[in-house]
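Just one protein chain is left out here, and the rest sit where they should.
Then we have chain A:
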Amino acid sequence: MTSKTAELLRGAAELFPDEVVTQAHVRHLDLPGGAGRFALITLDNGLDHTKPTTIGPQSLANLDAALDQVEKEAVDGEIKGVGVTGKPFIFAVGADLKGVELLKRHEDAAAIGKGGHDVFVRLANLAVPTFAYYNGASMGGGVEIGLHCTYRTVSAALPAFSLPEVFLGLVPGWGGCALLPNLVGADRAVSVIIENSLNQNRQLKGKQVYELGIADALFEGADFLEESLRWTAAVLKGEIEVVRPEVDRGEAWDAAVQRGRQIADGKVHGAAPAAYRALDIIAAAKNGDLRQGFEAETQALADLIMSGELRAGLYAFDLVQRRAKRPAGAPSKDLARPVTKVGVVGAGLMASQLGLLFARRLEVPVVLTDIDQERVEAGVAYCHEEIDKLLLKGRVNQDKANRLKALVTGSLDKATAFADADFVIEAVFEEMGVKQKVFAEVEAVVPEHAILATNTSSLSVSEMASQLEHPERVVGFHFFNPVAILPLLEIVRGEKTDDAALATAFGVAKKLKKTAVLVKDAPAFVVNRVLTRFLGEVLRSIDEGTPVEVADRALAPLGLPMSPIQLLELVGPAVAHHVAGTLHGAFPERFGVSDNLGRVVEAGKRSLYLPGTTELDPEVAELFQVGDSVLTEEQVRERALGAIAEEIRLMLDDEVVAEAQDIDLCLITGAGWPFHLGGITPYLDREGVSERVTSRRFLAPGVATVPA
């Protein structure tokens, strides 16, 4: 280790005293077949596989010290090669993000980047060949350690391999951006670094790592290390020659970078810098100058670490990884009752989707009921068809398909069907009277302990329960469409809902693999309230005279998954108009009802735009009656963001959820709002909107932002 690197890492380590330190054990062995002495470095944080090995400054210093040792042995001719592998099931999952959150200065961030490079490049510069054995989960810096080695093998049992930095708001900054395209070509590098990251952090499996050319050999999990070492012996003895395809440094490289930009534009719409910084480095790596690439990585890493987008990304990651698993305010799970049979009232599309989900995840009988046999049969048929599709795709085998199909049945006779149901959910027409009637009928036939859940999106759960004998067993269970894709489930506590009902609801949510957030029984709960308020402001601007296209572009700098008008189209103008009406009823001073939208609904239009375009439908234009107050994009944006900030403040003051974090978690998992906004409150804080509108921040300084 050069004293400079040591000093760099010592300084970084001081800033991060709580690092979970990874050791780099050096052990010597004789390679099979008389191929000679070999030094194998094992990265191990001393904890079991549930605490994956990460890399912080002290860990880097440990690896550096291990490299000191093997470097000398290599020079002295004592060893023929050096390998790196991980503890059981884990290779290494990259930089310790807790340390990144603590960094306050650009130069400290740069030191992390440079420290990693300084240590890792030594793997490429030893006097003997180096081998990485990707034995288990490999991410970020873990992957990069291997990329610096001369050769790589990968286990067919490896479940997750990725360079997830862009997903969080960083670039692979310890060699990934420069090395990967030079190893496998720019197009495959773009797939791993950009495309996978921006697709919900998609992971590669061992076989794909091999097929992409990242690893030179693939071995089964049962004796992965033994076979890797045998292969190593054969390589060192010259019995195996590793041939990698030539990387295309021509137009293909530029085309790949271009493809990456399109992917980034499609996902973050230019609103978050990480993907573009990574692409710039990949583009520059075309000349094969690694040193230059590494310097660019360090620079980008430091810039991004000091960016609000990255801090929001880390905050968002923590929400979906941690907070989502321990919902704030959920009662003890010991209170939850077992659910061995589920009833679904309604057999329409939503009800059928719910029936299928319950059957698949809970694997208990699910009975769909409706008002006539035809509807019931259609609902059951939908579930059975979906199960057949799963069978065709190989997602379930025939036995499982048989089991699931047998679980989903239909009935017109609630009394018999629900007599032994523990959990009944209704998904009937969104009208209080109808729902109250349904619950009264259900209560008359279900067992004493049964939970009654409603999938209402905007009606009061308390009111729905008010006429029941046991209102304490009613709970709101609000899914988001498409149910199979959006993870959020708003669990609504009515005035009288008891802890047992709530605990059971959270237990069911967990089995459904949903992200459950506890919400007070307030109008439209969280996601629909925020979206409706925001959409309402955009529509108001249009009603007052701002051109649709201008208003619709106003939010583009946020990089939301869709523009306001696209959102309106997805929700459906009729539903949006209905929910706006409900909220207008509750909060007339803040939620308007757009007469123009009313006319669009009346005319039966599904969108404001011509199909597949962002061009106003002339028939819609015809319907519009607008004022003469024309706002700019900035003005619309300011108005919409201000409205969101105001609404969230009011929701927090009214204790609709426990904390701002829950609002963000809802928006990320229920509306797909991006990590770089941290949901929304980190963005409102860093843009000064919250201070301007509500005179205070949502989150403490340093939370989702660079600490002072």
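One rule holds for everything that comes next: a residue touches a chain if its C-beta (ideal position, glycine included) is under 8 Å from a C-beta of that chain, and two chains touch if they have at least 3 such contacts; residues count from 1.
We adopt the following convention: contacts and distances are computed from a predicted model.
Enquirer: Would you kindly match the missing chain to its UniProt protein name, picking from "Lysine 5,6-aminomutase subunit alpha", "ABC transporter permease", "Quinol:cytochrome c oxidoreductase iron-sulfur protein" or "Acetyl-CoA C-acyltransferase"?
Expert: The missing chain's protein name, per its UniProt entry, is "Acetyl-CoA C-acyltransferase".
Enquirer: Looking at A:I41, A:V408 or A:L583, which residue reaches the missing chain?
Expert: Reading the full complex, the residue touching the unseen chain is A:I41.
Enquirer: Touching the absent chain in the whole complex: find that residue among A:R10, A:R27, A:R291 or A:K333.
Expert: Residue touching the chain left out of view: A:R27.
Enquirer: Among A:R202, A:R230, A:R361 or A:K511, exactly one should touch the missing chain; which is it?
Expert: Of all options in A:R202, A:R230, A:R361 or A:K511, contact with the hidden chain holds for A:R230.
Enquirer: Go through chain A and note every residue touching the omitted chain.
Expert: 23, 25-32, 40-42, 44, 46, 85, 87-88, 220, 222-223, 225-226, 229-230
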